[in-house]
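Okay, structure first, notes after.
With one protein chain removed, the remaining protein chains of the complex are shown where they sit.
Let's look at chain A:
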Amino acid sequence: MVKKLPKTDVVIVGVGWAGGIIASELTKKGYQVVGLERGKDRKMEDYFMAHDELRYAIRHEMMQDLSKETITFRNNEKMRSLPMRQYGSFLLGVGVGGAGTHWNGQNFRFLPYDFEMRSETIKKYGADKIPADMTIQDWGITYDEIEPYYDQYEKMAGISGEDNPLGGPRSNPFPTGPMKKTQAMQLFDKATKNMGLHPYVQPSANLSENYTNPDGISRVACQYCGFCERFGCEYGAKADPLVTVLPVAKATGNFEVRPHSEVRRILKDGDKVTGVVYVDMNTGEEFEQPADVVVLTSYVFSNVRLLLLSEIGRPYNPTTGTGVIGKNYAYQIRKGRATGFFDEQKFNNFAGAGGLGMIVDDYNGDNFDHTDLDFIHGGMIILGQTGLRPIANNRIPSGTPTWGKEFKDVSLKYTNAALTVSGEGASMAYKQHFLDLDPVYKDPFGDPLVRITFDFEEQDRQLTAFLADKCEAILKEMGADHIDTSRELGPYNVAEYQSTHNTGGVIMGADPETSAVNSYLQMWDVDNLFVVGASAFPQNAGYNPTGTVGALSYRAAEGIIKFFENNGGQLVEAKKGKQHV
């Protein structure tokens, strides 16, 4: 028996950054919003024991319980897909605040090139530069169009930083100044300047100074305690939906969060959605929550899965390349890196902040000439100082045994005397990389798990070797005595942690034939359904995604308000055939 609840203006599925921003913006305007979150509720006090590497970083305390739901994976369509039984390649957020509670706070704007990658690449290098199976697309929004939403998001979160000399133009300076420079960062700064590169302090959501945002929310400055990544911030210095947008939404009296609520289906009647069906996981009771607007705000996988399970939108077909739901799954290329071992110098590697680091973008986007290169795009190069914790960080020069007397001695010697410089490579979309429903593996309700079909391509191998060489050269200039360089990419391995920057599956664009949502994240097929998250990225950039997810969330919130004010209808006129070459 499904119990039907009173109708609300808006129901959001997933209460993380995207859900929190949309709830905050809509409730401020007087709309009633219900937030359904499959995980538990959280408050800042819950971070009391945050400095526990084993519990949070190694045992994934804040992540989705894989016994209930995971993904399945195969490298290609010929391989049997199997479940990701334990955490590895990426971490799935869950609970109120979502992954916004346990992110590092590395916060970027994508480059102008990223938003018009296909047209710009063709314009500069010709259509032949893009391989036949590479399905990159323009976003249907330009950097100049998304800039005001980046600005809005950055002011809300209090992003700390300094101008990126190679980035897009900014309408306003960063709301707070750059983070402090550690000894290692100073070394990177000097070395890259000597090399003629353009270093800048990484934009950070960790707050370099006390800050009050336009909503009147005050937060204190970061203490550089070294526990951001995979942990909640007990100071509230790290921007987290719990200490930014969610209190604003709750204060309006128009927002209700229902934790432990697992949404199973979106309900559709004709060309409109009417609400969602969810289960209270504590009682097993089923509810129908009717709403005028449904917003999916579950980053990537749950957005795609719910659409496929609810049979909304045209599923992607990898054989024909038609359909859109599940299309253009992309990731990030993180293996191009180098580690330098120092014999004379030691660093405070234990201290740091998730968003602390120095960046160069000289090899990112189209900031360098690709005419004679066998790949497009690139990636940022970063020396991060997130705070190295002892269980996970035992760096040893290659050839050192991995256990026993020598391992112990050498790993202790280099704990505070090794620095890693890494490339964060962009990930292009391919016809053969997609998400669909697994034919075999199911969740406890009997619903199929989402399936990833993905591998690295020649583009990614070239990019990895290229970025690795650049990282090595920087460490050499920094004076490392021994450098180990990682140039080989290998096949994509789901068991090896790389990055939680999964993207695509419900991509945005200007043409309904090739994209699922318009530039307001509104579905082309269903006017009152918005799908917000990195699921909207047509391919992935050489940066962390949260800043762009935040900007898109503000854009979507504006779109939903317009939708109500217009009494419905499409907010963007479709441009047919623009993407076809």
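Assume contacts are C-beta pairs under 8 Å (C-beta built on N, C-alpha and C of every residue); 3 or more make two chains touch, one makes a residue touch a chain; residues count from 1.
Just so we're on the same page, contacts and distances are computed from a predicted model.
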item	value
Chain left out of the displayed complex - its UniProt protein name, from "Spore gernimation protein", "OB-fold domain-containing protein", "Gluconate 2-dehydrogenase subunit 3 family protein" or "ABC transporter permease"	"Gluconate 2-dehydrogenase subunit 3 family protein"
Residue among A:4, A:123, A:193 or A:408 touching the omitted chain	A:408
Per the touch definition above, residue among A:7, A:29 or A:60 touching the missing chain	A:60
Chain not shown: contacting residue from A:126, A:165, A:214 or A:390	A:390
Absent-chain interface as seen on chain A, which is shown	48-49, 51-54, 58-60, 65-67, 70, 73-75, 79-80, 82-86, 88, 180-183, 221, 223-226, 345-348, 350-352, 389-391, 394, 402-405, 408-409, 412, 415-416, 440-442, 491-495
